[in-house]
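The complex appears here minus one protein chain, its other protein chains still in place.
Chain lettering (A, B and C) follows the sequence in which the chains are written, and residue indices restart at 1 in each chain.
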Amino acid sequence: MARISPLAEAIKSAVRDGDTVALEGFTHLIPHAAGHEIIRQGRKGLTLIRMTPDLIYDQLIGMGCVSKLVFSWGGNPGVGSLHRLRDAIENGWPHKLELEEHSHAAMANAYEAGAAGLPCAIFRGYIGGDLPKVNSKIKRVTCPFTGEELAAIPAHRPDVAVIHAQRADKAGNVMIEGVLGVQKEAVLASKRSVVTVEEIVDELPERSLNAVVLPYWTVGHVVEVPGGAFPSYAQGYYPRNNNFYKEWDAISRERDSFLSWMKENVLAKGPEVFARYGRKHRVAAE
Amino acid sequence: MARISPLAEAIKSAVRDGDTVALEGFTHLIPHAAGHEIIRQGRKGLTLIRMTPDLIYDQLIGMGCVSKLVFSWGGNPGVGSLHRLRDAIENGWPHKLELEEHSHAAMANAYEAGAAGLPCAIFRGYIGGDLPKVNSKIKRVTCPFTGEELAAIPAHRPDVAVIHAQRADKAGNVMIEGVLGVQKEAVLASKRSVVTVEEIVDELPERSLNAVVLPYWTVGHVVEVPGGAFPSYAQGYYPRNNNFYKEWDAISRERDSFLSWMKENVLAKGPEVFARYGRKHRVAAE
Amino acid sequence: MADFKPNEMMTIAAARALKNDDVCFVGIGQPSAACNLARLTHAPNITLIYESGTLATKPNILPLSIGDGELCETAITTVSVPEMFRYWLQGGRIKVGFLGGAQIDKYANLNTTVVGPYDKPKVRLPGGGGAPEIATSCGEIFIIMAQGKRSFVDKLDFVTSIGHVSGGDSRAKLGVKTKGPTKLITDLALFEPDPNTKEMTVVSIHSGVTREQIQENSGWPVKFAVKVAETPPPTQRELDVLRELHARTNRAHAEAA
Partner (left out) sequence: MADFKPNEMMTIAAARALKNDDVCFVGIGQPSAACNLARLTHAPNITLIYESGTLATKPNILPLSIGDGELCETAITTVSVPEMFRYWLQGGRIKVGFLGGAQIDKYANLNTTVVGPYDKPKVRLPGGGGAPEIATSCGEIFIIMAQGKRSFVDKLDFVTSIGHVSGGDSRAKLGVKTKGPTKLITDLALFEPDPNTKEMTVVSIHSGVTREQIQENSGWPVKFAVKVAETPPPTQRELDVLRELHARTNRAHAEAA
């Protein structure tokens, strides 16, 4: 049942040490502000799930919050490596990182099955490659009608989903537009959720009859954090800051430069710093 | 690949004797005009699939086009029985009708699996009731992670899907709004398709970024038939004619009254008779 | 005391069972009337979901079908039918499911499939629709049915959807984790399952109805709870709101023709 909360309170209440957490976002609407709050609160031993772990996961891993990563593509899109992720895997810094590695199809199906209340998903995949050799969660199920062997994977059922969306109304109904990713599924698959939004409005605006809405009784904490996806973007509000993604390559390459950037820009700040990115860029329906 | 065609040509080309055909529509956007054309062309031996066979299926069955029905709820919604369906099952008139009976959940999952290119669907269902005793297509699959037994059913892969939608553009991209049912899945699951629409426009209108659109390369024949869903409705164009649904009860109760109504209103007419119902009722975005 | 029909009492008793924070899967007919009556009286924020995909709908008139335009226009959004059955029903997001049927037995198993043998039915009924999975996926089930010897039967001709199966822990033994039928609201009484046997047991008798009437309209020896209440008769407001809802509905359906 939705509760409108400040960010620090929402993260404190929803995310606990050792939890399995999915901060989702497929390029669009990545919950950076919420991720920073998790770092500030010093969570430890998290299992992080995400199809495309990028900068915010690099930061969480580099700051030592994470003991395991469940993922399908871990890079800085269009730029290159995630240096903190690589440092953790290749050198165990700041500590060892366990990996559970999937394909995108598997991850998307696992969220879908979680949202659908199923224990597993079946799909046509993982044929011939090496991933099933290094991931014991990949099994096979035989179709009882055709005899075809399909891939089977356990549903994702995170303790907490953390997403960012464009807007919520005062009751906590959340509306998402544009590149949708797996965020709706992540929230529906999770026990608890934190949804940061660009704005909380009195009522959801005029919308398509089939708009993507998470009704208030399916979400947990709803937090207004304008700009909270930066340097990712919020369709209708502000564009992706591609330059920051490029700059991150240099910031994160060395442990020292990473740590001093985190200290200055995350540990010493609060979610209000995101507001300057949250200016309205264009109207949503354009 | 979409081809804009007249209705008679589309049905002639897409629907053949003995085909498995899904004329879908969940209360909304039921393709009545296309169903009438199938009757006029005298198709025989069809296997019809539909979650909620209603008046148009009653007509197809009563006119002897159908040898098998795959369904989950066969009635006149809010009114009562489908008398032609009952006459076929209870008395074999005009001939015997084979049944493959499911639940809604099973049918929806079977279409979903068909659209997803899978041979079967798994879901949590059919627990304890008698349907699995009378439908050999209902099997069980064991989750390899939890040991839970789930229901399994074959995917629907019709030869032809027939649906009605609000509009298409000249390239054949089809847009649907409102109660969506399983129509998108039915088209994606089928080898061929016929889509009747209220209007063909130069370009699809301004729409939500996540509008429900079947792109032109996923549909077959696209046919402009204003009013083609009557007495069902087309959101944004005209409302459901609940009175006709009530009147159908008397028309269809006896074989004679049914046959004379069909002769006068279907066999002796063409799709152009639907146009008088196709007046614009209200604008789509309202 | 206002004058009322048994049917009105049934709808009103069902509406009273609903709470403001309930999330309900609503069927057409009596359940739809009861849910909307609750919404228009004591439960203004109740969440109503119809299997056509309309989430949190607030229809001004009662729909004739499960997917009338009115439901879509007043919903917070409308999802596809596969999503409805996967994410919403199977996903465990519905608290109360409403069911009715042509036949019910004392464990609240329901038949909406056939009267007579399946292969040679005396009466072919519409079939299960959503019921088989509504019965097992919703947190609990309310059943609304008018009583009579042909519908309240000792043995179902066909089990379309399960209630408490053969009583006791037989439902749980099938691996079903939801509660099943917690209320059976008829035109004569309110039944609830006995905590141990799970047999549907009269806990409240509608105003003006006798125990004999209940028994005469049931095909099995009806159990009565140790303490049986009298259902408070409809209030004037409940009757007014219900009757106005039906009148509004009839006017709208006539106009649309």
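Structural remarks
One rule holds for everything that comes next: a contact is a pair of C-beta atoms (placed from the backbone, for glycine too) under 8 Å apart; a residue touches a chain by one contact, two chains touch by 3 or more.
Treat the numbers as computed from the prediction; the structure is a model and nothing was measured.
Within the entire complex, contacts from the absent chain reach the displayed chains A, B. Touching the missing chain, out of B:G45, B:G92 or B:G117, is residue B:G117.
The omitted chain makes contact with just one of the residues A:M1, A:V134, A:A250 or A:A268: A:V134.
The residue touching the chain not shown here, chosen from A:E9, A:E149 or A:E254, is A:E149. Touching the chain that is not shown, out of A:I11, A:L85, A:A155 or A:V223: A:L85 (per the contact rule at the top). Within the entire complex, the positions of chain B that touch the omitted partner chain are 1, 112, 115-118, 173, 185, 188, 204, 207, 209-213, 215, 217-218. On the side of chain A, the interface with the absent chain consists of residues 26-28, 51-52, 71-75, 77-79, 81-82, 85-86, 89-90, 101-105, 108-109, 111-112, 123-131, 134, 148-149, 178-182, 184-185, 233, 235, 239-245, using the contact rule stated above.
In the analysis below, only the chains that are shown with their structure count from here on.
Chains touching both chain A and chain C: B. Distance from the centre of chain C peaks at A, each centre being the average of the chain's Cα atoms.
Between chain A and chain B the centroid-to-centroid distance comes to 39 Å (mean Cα coordinates, whole Å). Chain C has its Cα centroid 28 Å from the Cα centroid of chain B.
Residues of chain C found to touch two or more other chains are 72-73, 78-79, 86, 90, 137. Residues of chain A found to touch two or more other chains are 116-118, 207, 209-212.
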